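The complex appears here minus one protein chain, its other protein chains still in place.
Order as written gives the chain letters A, B and C; numbering starts at 1 within each chain.
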Amino acid sequence: MPAETLTLAKALNTGLRTALERDPKVLVMGEDVGKLGGVFRVTDGLQKDFGEDRVIDTPLGESAIIGTAIGLALRGYRPVCEIQFDGFVYPAYDQIVSQLAKMHYRSQGRLRMPIVVRIPFGGGIGAVEHHSESPEAYFAHTAGLKVVACSNPADAHWMIRQAIASDDPIVFLEPKRRYWEKAPVDPDAEPYPLFASRVLREGTDCTVVAYGPMVRTALDAATASANEGGRSLEVVDLRSLSPLDLGPVFASVRKTGRLVVVHEAPGNLGLGSEVAARVQEECFYSLESPVLRVGGFDTPYPPARLEEEYLPDLDRLLDAVDRTYAY
Amino acid sequence: MPAETLTLAKALNTGLRTALERDPKVLVMGEDVGKLGGVFRVTDGLQKDFGEDRVIDTPLGESAIIGTAIGLALRGYRPVCEIQFDGFVYPAYDQIVSQLAKMHYRSQGRLRMPIVVRIPFGGGIGAVEHHSESPEAYFAHTAGLKVVACSNPADAHWMIRQAIASDDPIVFLEPKRRYWEKAPVDPDAEPYPLFASRVLREGTDCTVVAYGPMVRTALDAATASANEGGRSLEVVDLRSLSPLDLGPVFASVRKTGRLVVVHEAPGNLGLGSEVAARVQEECFYSLESPVLRVGGFDTPYPPARLEEEYLPDLDRLLDAVDRTYAY
Amino acid sequence: MSVADPGPELIQLLTPEGERVDHPDYSLELTDGEYRDLYRDLVLVRRIDLEATALQRQGELGIWASLLGQEAAQIGSGRAMAPQDMAFPTYREHAVGYCKGVDPLKMLGLFRGVDQGSWDPRESNFHLYTIVIGAQCLHATGYAMGIQKDGKVGGDDGEAVIAYFGDGATSQGDVNEAFIWASVFEAPVVFFCQNNQYAISEPLERQTRVPLYRRAAGFGFPGVRVDGNDVLATLAVTRAALDRARQGEGPTLVEAYTYRMGAHTTSDDPTRYRIASEVEAWKLKDPIERVRSFLHKQQLVDEAFLAEVEAEADALAARLRAGCLAMPDPAPSAIFDHVYADGSPELDAQRESFARYLSRFEEAGTDAR
Partner (left out) sequence: MSVADPGPELIQLLTPEGERVDHPDYSLELTDGEYRDLYRDLVLVRRIDLEATALQRQGELGIWASLLGQEAAQIGSGRAMAPQDMAFPTYREHAVGYCKGVDPLKMLGLFRGVDQGSWDPRESNFHLYTIVIGAQCLHATGYAMGIQKDGKVGGDDGEAVIAYFGDGATSQGDVNEAFIWASVFEAPVVFFCQNNQYAISEPLERQTRVPLYRRAAGFGFPGVRVDGNDVLATLAVTRAALDRARQGEGPTLVEAYTYRMGAHTTSDDPTRYRIASEVEAWKLKDPIERVRSFLHKQQLVDEAFLAEVEAEADALAARLRAGCLAMPDPAPSAIFDHVYADGSPELDAQRESFARYLSRFEEAGTDAR
């Protein structure tokens, strides 16, 4: 297949399709994933082609979606569970943190949990409450889980395939407001490793670390800054939130001496805090200024008409870059 | 009443009793809290004295404990919910993060949630799986909740009373392995503010930040270090994990130039990361070495026979202090 | 028998053709004026719903969850409540809010994205919308336990609670836990399930193999299935259940058998998962038409009355529209309001620093990029 220009949602869809085609043990399950193809159409057409036995419209219960997926995995299946929106994963939290995350450890490696929990996450789509959450830290803090976030169509396609192929339970975060962004996807390319961060743009003045929906924002900020004759930003896409792959970040900070981490989730105990804690430890003598964090405020996600203010944007990001120069 | 020497568990018990006596709207509810008095006897005798209507043995369901407590709060009650062990709070996670934490915000301040969720937390008691967890970061990352942890009998008594009196939902963490430690409790003393950290021991060489069960460890380390003619440690008990009260920590670090944060929870995205991130931001020029974190490893809590190795202890703490001198 | 077949247990007092029928267990005596009022209610709430849908189409609301087809289930149960009774809605009970005296304009705020519920539940006894499926059933049960503790059951001043939820919601753990607690504590709560046959795209068969009302028996309390498109039957059945509750006889599950005539929300495309003929068949059971034909047959209304109701609906729609358009966006600082009752110094600091940040743009006379 040649590279095709796909939306991020469609790139996920083709990734899921490939996985279903290649491994009869792969299942897709969740609310409205079948006939409807999911509320974002990520699973569009899959039930039609793979049948109700493999693409399963489930009863309305997130705990049961994960709990039965665990049972299916024990029986040798590889379930890909869709949680309809970020804010609806919490009823399944117990099954995820107490069962899914611990089964391999508890069983001394005898029982594998090749389960992917797909979650459209983040804000920016003008939705009502519970549809714009960024719960990644709740999962990344949980040993036994792996957590990844894609930021663009090519990664979306490859990362979902790699996540399904992995024998560990993976929380797979999809930047819902980027579902409709397009880019070429080459399904035959050599994939980039799943659990690796990636420098997306080189720069010399300040490192910017982002993931998921904020990667686009970070790249835009870098472009804006460059166009305006401003600072040269190096942008790193974390991609894997747990485990973190900070080698490239350390290298970058040793070069630039400055770091801003950006995410939509509230700053308090967000991924930015972890990155800051590690970078100040590893790069203590390289830092010219403290690591700064730009995140959602430490409030519940506000009503949609306030989300533009709530969410970090290009300006708040560049403001933070400026502030690293004020030290 | 004169000061009495009480165990931490008994100090909580007298605090609950006082709250039940003074406010008829206060309720105690949970699994086995009535006739049995709770598996740690923290609610011992309360049902006998206040009746089944106010001290309620509930059906076995954590989601319902919190969910009905929310309804009771809407009706004007002030429920104190007991979660039997840290590892059993997750079935209630949705009610806690999506409902309890957000109700006041959602209602524009019209609906208050004066609910306390008591959780015995942490390890060190030789228990089986799910009985030794440290879930504080999961709650502290959640805007709308407040999270506190007591470390000694006097604080336990006062903090539970203050938490019950507060109009905000509070996750109240009790260091279960310190339940049996004794100290004088003066129920008439002027209480220290609930949401404030506290310097428990002054020192000059390195600041140590701890909370809950690790406070004892930190104090012991400071004593050991002093006795061995080693470094002089300043020990700060965080007490409030959200909001954080880091003023005293900043002041201490400006004095000592060094900081070690210790907790039982896994290090990745633990409270230590947040403290490190903030301290490097606030005290960038005062730090002589990076902030170091000593925590549980990033694994599930291991079988009991390994917990002594897993849990941070005096040696690992002092080792970290030493390492701050290696920079 | 398919679970989607209502079966003989369906309680009906008014047929789709507008015939008044008797039921051995449920009777209802209404004055002519009360019949007319119910008709007015039905027409007005349908108009509210249509106007809101139109506002969404025009970009004035972000999304709208339509109650089209469920007017009778909501008005019947809403009008069954005494003022002191408390309702816990999902996101679709606009007509119940209307019965509880909440200004429909306020119910638009959440869908417009300017707030997350702006009415005062303590005044209206209509709780805020709950979007997480099933969660409110536990709140309702706890609230009902509070009524008991307040001694407001069994006497003349008895109070009761209704928890609204959908057919899909019956699969959530929380809803089943609410059944258990309500039963064990004999809480004065009515579980009112609007079985509108779908949970977004999923038909009832994905949630149960047996009629939903039967779920209750296994938890130790009665369950009944009522024709949710029959406002009279819904009123009678819900009133009886509320009375039972307020008299201290514990919970009841009412399954209001109805149909979601529109899309799940304005974001949904139901043609992907259901066939037109099904919708057509349900049109014949329209909850308003049957009342209209009853009123006609009984000669309880004349053209003037119908026109008056239409005019009232027009005026209400116009007020809604104007009010919606005039709804101001909240100030950015509102992000920080009401996170905590007792405040938080950390958050105050964030609020201030954000204000400083914004004021820099204002000073510079620029907008955010």
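The rule we apply is simple: contacts are C-beta pairs under 8 Å (C-beta built on N, C-alpha and C of every residue); 3 or more make two chains touch, one makes a residue touch a chain.
Not measured: the values here are computed from a predicted model.
S.K.: Just to verify: which one of B:A3, B:L60 or B:A189 makes contact with the chain not shown?
M.R.: Final answer for the missing-chain contact: B:L60.
S.K.: Using the definition of touch stated at the top, determine which of C:G76, C:G158 or C:G173 touches the missing chain.
M.R.: That would be C:G173, which touches the missing chain.
S.K.: Please identify which residue in B:E21, B:E202 or B:E309 touches the non-displayed chain.
M.R.: Only one listed residue reaches the unshown chain, and that is B:E309.
S.K.: Considering the whole complex, not just the chains shown, which residues of subunit B touch the missing one?
M.R.: 31-32, 34-37, 39, 57-61, 63-64, 87-88, 90-91, 126-131, 224, 268, 297-300, 302-306, 308-310, 313-316, 319
S.K.: Extract the touching residues of subunit C with respect to the undisplayed chain.
M.R.: Against the missing chain, subunit C presents residues 170-174, 176-177, 180, 183-184, 205-210, 214-221, 223.
S.K.: Considering the whole complex rather than only what is displayed, give the residues of subunit A touching the chain that is not shown.
M.R.: Subunit A touches the chain not shown through residues 27, 53, 58-59, 61, 63-64, 66-77, 91, 94-95, 98-99, 104-113, 143-144, 146, 166-168, 195, 243-245.
The criterion applied here is as follows: only the chains that are shown with their structure count from here on.
S.K.: Indicate, using Cα centroids, the chain positioned nearest the centre of all protein chains shown.
M.R.: Taking the mean of all protein C-alpha atoms as reference, the closest chain is A.
S.K.: Report the inter-centroid distance (CA atoms only) between subunit A and subunit B in whole Å.
M.R.: 31
S.K.: Hey, how far is the Cα centre of subunit A from the one of subunit C, in Å?
M.R.: 36
S.K.: Give the residues of subunit A that touch two or more other chains, as numbers and ranges in rising order.
M.R.: 63, 87, 90-91, 129-130, 268, 297-300
S.K.: Counting only residues that touch at least two other chains, what does the list for subunit C look like?
M.R.: Each of 115-116, 132, 173-174, 339, 346-347 in subunit C touches at least two other chains.
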